[in-house]
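Could you have a look at this structure, given as structure tokens, before my questions?
Every protein chain but one is kept in place in this view of the complex.
Let's turn to subunit A:
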Amino acid sequence: MSTAVSVRGLRMRYGAADVLRGVDLEIRRGEIFTLLGPNGAGKTTTIEILEGFRRRSAGEVSVLGTDPEKGGDDWRARLGIVLQNWRDHTRWGVRELVVHLSRFYDAPRDPGELLASVGLTEQAGQQVGRLSGGQRRRLDVALGIIGRPELLFLDEPTTGFDPQARHEFHLLLTRLAADDGMTVVLTTHDLAEAEKLAHRTAILVGGRIAVCGTPGELAREVQAQSSVRWIEDGRERVLSTPDPSRSAWELHRRFDGPVPGLEIRRPSLEESYLELIGRAA
């Protein structure tokens, strides 16, 4: 089976608020999939429905071939989960907590190796409550993969990471996906992160998936309009166009030579993303 997660027409309503209005998603096994979207878009809601933590209002959802609302312990053992807001077990030792949670699985990772892989070897004897924000987050990630999950959910895992920790975290995830064939689903606000890490990315806006695809596809899709600027009759002209090379060529013909002050600008992914969100909202 090559599909890890399949979502059709997912809807979620909180009272009068329609948070998800027909989300369709297909996540393949072994891929790193990022879910992007502004605050309050419903990323956490979507992910928690997939994790079986929340009942959806409507739609069909299948995670590793099971409806999350009916998933038992065997199903849960195949998932790894890193939530957005954990501040628990502050009195436990780092290693102690890792060892404790590893006992719930049949073939857990080795606690020592696991801590080393997230760079917490030195903190192994420390109390969880004494960790810095970024260290705490790394511990959360370690606990998420302790049971060798087939599918790992991470809700904003890199919030509070310093650049080096972020880089190492990306390497870790990439390695896990490549070596263990683990499927990774993560939410983030960091476009660069999504671009760098993900095989595919979906952008959730206004309760629907606005675009979904590889970084290349995404860039093409959202970067539809480039701007072409030049000087004519002493004034600056601007043209928005999906095909800037063609516009430049036409201008070149019209001027019958070099176009004064010609400038072609493709918006950055970030600008396109902001524009996309603005359009859908």
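As a convention for this text, a residue touches a chain if its C-beta (ideal position, glycine included) is under 8 Å from a C-beta of that chain, and two chains touch if they have at least 3 such contacts; residues count from 1.
Here, contacts and distances are computed from a predicted model.
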{"item": "Protein name (UniProt record) of the chain left out of view, among \"Menaquinol:cytochrome c reductase cytochrome b subunit\", \"Putative xanthine dehydrogenase YagS FAD-binding subunit\", \"Transport permease protein\" or \"Quinol oxidase subunit 4\"", "value": "\"Transport permease protein\""}
{"item": "Which residue of A:His89, A:His189 or A:Arg229 touches the chain not shown here", "value": "A:His89"}
{"item": "Contact residue for the chain not shown (choose from A:Arg13, A:Arg29 or A:Arg76)", "value": "A:Arg76"}
{"item": "Contact set of subunit A toward the excluded chain (per top definition)", "value": "44-45, 48, 51, 53-54, 73-74, 76-77, 79, 81, 83-92, 96, 100-101, 103-105, 143, 147, 155"}
